[in-house]
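Omission of a single protein chain aside, the complex is shown with its protein chains in their original locations.
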Amino acid sequence: MNNFLNSTSVVPEFVGSTELGDTIGMCIPAVDAMLLDKLQVSTKKYSVIGILSSRTGAGPQILAMDEAVKATNTEVLDVEWPRDTKGGAGHGVLILIGGNDPSDVRQAISVALENLPRTFGDIYNSPAGHLELQFTASAAGAVHMAFGAPIGKAYGLICGAPSGIGVVMADTAIKTAGVEVIKFASPSHGTSFSNEGALHISGDSGAVRQAVIAGREVGLKLLGQLGGVEPKNDFPAYIK
Amino acid sequence: MNNFLNSTSVVPEFVGSTELGDTIGMCIPAVDAMLLDKLQVSTKKYSVIGILSSRTGAGPQILAMDEAVKATNTEVLDVEWPRDTKGGAGHGVLILIGGNDPSDVRQAISVALENLPRTFGDIYNSPAGHLELQFTASAAGAVHMAFGAPIGKAYGLICGAPSGIGVVMADTAIKTAGVEVIKFASPSHGTSFSNEGALHISGDSGAVRQAVIAGREVGLKLLGQLGGVEPKNDFPAYIK
Partner (left out) sequence: MNNFLNSTSVVPEFVGSTELGDTIGMCIPAVDAMLLDKLQVSTKKYSVIGILSSRTGAGPQILAMDEAVKATNTEVLDVEWPRDTKGGAGHGVLILIGGNDPSDVRQAISVALENLPRTFGDIYNSPAGHLELQFTASAAGAVHMAFGAPIGKAYGLICGAPSGIGVVMADTAIKTAGVEVIKFASPSHGTSFSNEGALHISGDSGAVRQAVIAGREVGLKLLGQLGGVEPKNDFPAYIK
């Protein structure tokens, strides 16, 4: 599945796109001051704005962008949460980043797009719902802004839809290993009314990983029971 | 349609599930204290947590749970409202209940699942939208928490989607019989941005029932006009 379109486009802002989550990456080399004034960004100091925008899957794009900002001289300015997934139970995402040099920002967006097949690895779908697991040994600016995770510490996401499955996944994950609970998000609290139960954890890298894997195991069984079919991921699981 | 899966599951939390609204029932016999701390429950005094979670249809699950808590030694702790319906115009639901004994809580969840074919009886769908009618002669804890209905009094729900149909249904219902209006919910007020107009009424049992039936009649005609086909229910109407 080689679905990246690269910049032979006549639109200079275009960086790339992929069918994965219907994700598009763009860069505005010199943002208009009137627009910048209206954008909900954490700082107005950058005139180069990078954009990663998708219909499906906030987590994969946020984790992919987390690696991208580590590798480039850029900063995450805004993470927004549409209630989307094209009729599914979750979100899409809008991520804005800033930088001083258009080539840095374009590179960050490209790196994020290239990371998506990995960060989509632990997304499991069935006709009845989905599961999402994410893990990083060291959270950076995207994960921090999106989920409130402490920078430099391991971070894990354990998420199930419909949301009740996420409650049981969370309970199992916390009981499995000594981790710190950042928050538990649910349809009416901490989501954009998505049908997800999502536990956000931090702490020791081994413990966070172990908790995520335990949550995944029980989630796969529950979602399989609900839908009557085994939930499937489109790419290899990366959390091992 | 015998789609209840029962607990030969290897996951001990699983109670049952059904294709109706993609609804799953679960029970955590001893919830982790760190998770309980983060859950948005009305009281933290229960360590046994029951979960009813669906993609489609808040009303049917809430009314079904209302009967279940009447019949068991359990209490409704939380009702949350995802904007879901798998691309439709309404909600899904997350209901948490508490109890002191896992067998009580599992029984309450089972009773609620068994009630669903009845409470889905007055859900009418067409390609253009849906109608939902609910009625109980005596509201209990689920209907009280979800809709603000006075406990022990008759309660009725008159709901149409798209939301404008619900406005006319509400007007007709109120004019039909002397009832008390609890609230009128609409896309930007009192829903999770669903495309529903929903009247919640209370009062004398006969009057509430009559108002619900009158709202249903006008709603069926309007939704039929919009979609060009007669809206259909999947189970027999229970409000007569």
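Which chain is which? They are A and B, in the order written, and residues in each are numbered from 1.
Definition applied: a residue touches a chain if its C-beta (ideal position, glycine included) is under 8 Å from a C-beta of that chain, and two chains touch if they have at least 3 such contacts.
Remember, predicted model here, so these are calculated numbers, not experimental data.
> Considering the whole complex, which of B:87, B:206 or B:236 touches the chain not shown?
Spelled out, the listed residue whose C-beta touches the missing chain is B:87.
> For chain B, which residues touch the unseen chain?
Residue positions of chain B that touch the missing chain: 83, 86-89, 128-129, 162-165, 167-168, 170-171, 174-175, 181, 183-184, 186-189, 191, 193-197, 199, 218, 221-222, 225-228.
> Mind listing the chain A residues that contact the chain we can't see here?
5, 9-11, 13-14, 17, 22, 24, 26, 28, 31-32, 34-35, 37-40, 49, 51-55, 80-84, 86-87, 92, 94, 96, 192-193
As a working rule, only the chains that are shown with their structure count from here on.
> Can you check how far apart chain A and chain B are, centre to centre, with Cα atoms defining each centre and the answer in Å?
From the centre of chain A to the centre of chain B is 32 Å.
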